[in-house]
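With one protein chain held back, the other chains of the complex are shown just where they sit.
The block that comes next holds chain A.
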Amino acid sequence: MKFVFFHLMPYPYLPDDFDERYPSPSLNFPRKFFDRALGNRLYHRYLDELEYAERLGFDGIAVNEHHQSAYGLMPSPNIMAAALARRTERAQVMVLGNAIGVRGNPLRVAEEIAMLDHLSNGRVVSGFVRGIGWEYFGHSVNPTRSRDRFNEAHDLIIKAWTADEPFQWISPNYEYRYVNVWPRTLQEPHPPIYIPGAGSTETMTFVAEHGYTYMSVYADTRVVRRWFDGYRRAAEEIGIAPDPEKIAFSVPIYVAETDEQAHREGRQHVEWLFHKGLKQSTSLVFPPGYMSPGSMRGLLVAGMKAYTEMSYEELLAGGYVVVGSPESVTSRLRELQEELGFGQLIGLFSIGDITHEQTTRSMELFASEVMPALRPLGVACGVTAAS
């Protein structure tokens, strides 16, 4: 099992009337609520936590990209990765990922990741994401072009990393007469690629074909099982043995000394993440064309509840979060691993409005008591695709 410490870098200091007055912490939530001094301290606290994760033995430390939101304070994940690259030595520095569907100039991503690969001495991991719906509003990018932009940007970046000679790139959304990225990446042929999946069969096949890592987003265990099975089937269909380490399960985790303490303290932070951080209308998340008709139908038929409508108990039971004593967290994650067959665990420890002290204590308990017990799991594929 490979362990990744993932950060969202939320801005937790919301006004008291947030629930009544604001439909979301994203897109239109006024920036006046960002307190300059508090926000400044947050960045340093969060980077400290990521650096500490390496010292505790996590294999990777991960950042991501969000725009115009208190849900996550990293409009540029590459800047955060750069800040980590020279302060760490061993852990993979994972950008999960660059929102290449939204990015105006994807060639810039190829350049920045290549630089990061050198700053980190070959430890960088490059995730590619489409960007959340609200970011298509915020950056004025047409969501009906989202998939095409993602696919074209991906193909362009990979070619920019692997071509030996300058080339011309012409696709419907991008035109470059001269592509010739300096520097070359340190890793050959290029850094590992991670792609999040949320049910699209096209994505499963795409990730399997390219040998990329498929990572889940927060969802019910039964749903994640369908996604991972789909990925494994897609891999088998093209004759590739699915490597469990390339199946990454993402989940918020809170560990405290006892179950009682963990739930007493953790409830509020989990509720912040799902009820405030992820408070968003469907118009905001799924702007027109962002979802293909088939994916939209799948979503409606599945009838998944909005995050804000799920109670703490439902979130626990559904495997959206894992909370408890080291023993309980170990046994719950073991259970989830048996069900889902992942070989990589991407944990979110700094959950919502949690304090730095709680975060580091939870990380320490996880690293000293949970990690050793789970380490042997997931090295061989224990779960085969359900037919």
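One rule holds for everything that comes next: a contact is a pair of C-beta atoms (placed from the backbone, for glycine too) under 8 Å apart; a residue touches a chain by one contact, two chains touch by 3 or more; residues count from 1.
Simple rule for what comes next: contacts and distances are computed from a predicted model.
S.K.: Please identify the absent chain by the protein name in its UniProt record; candidates are "Alpha/beta hydrolase", "CdiI immunity protein domain-containing protein", "Autoinducer 2 import system permease protein LsrD" or "Transporter".
M.R.: "Alpha/beta hydrolase"
S.K.: Hey, which of A:N121, A:N142, A:T308 or A:S331 is the one touching the hidden chain?
M.R.: A:N142
S.K.: Out of A:P189, A:G239, A:P293 or A:P376, which is the one that touches the chain we can't see?
M.R.: Only one of A:P189, A:G239, A:P293 or A:P376 touches the chain omitted from view, namely A:P293.
S.K.: Would you write out the residues of chain A that touch the absent chain, in ascending order?
M.R.: Against the left-out chain, chain A lists 136-137, 140-144, 281-284, 286-289, 291, 293, 296-297, 300-301.
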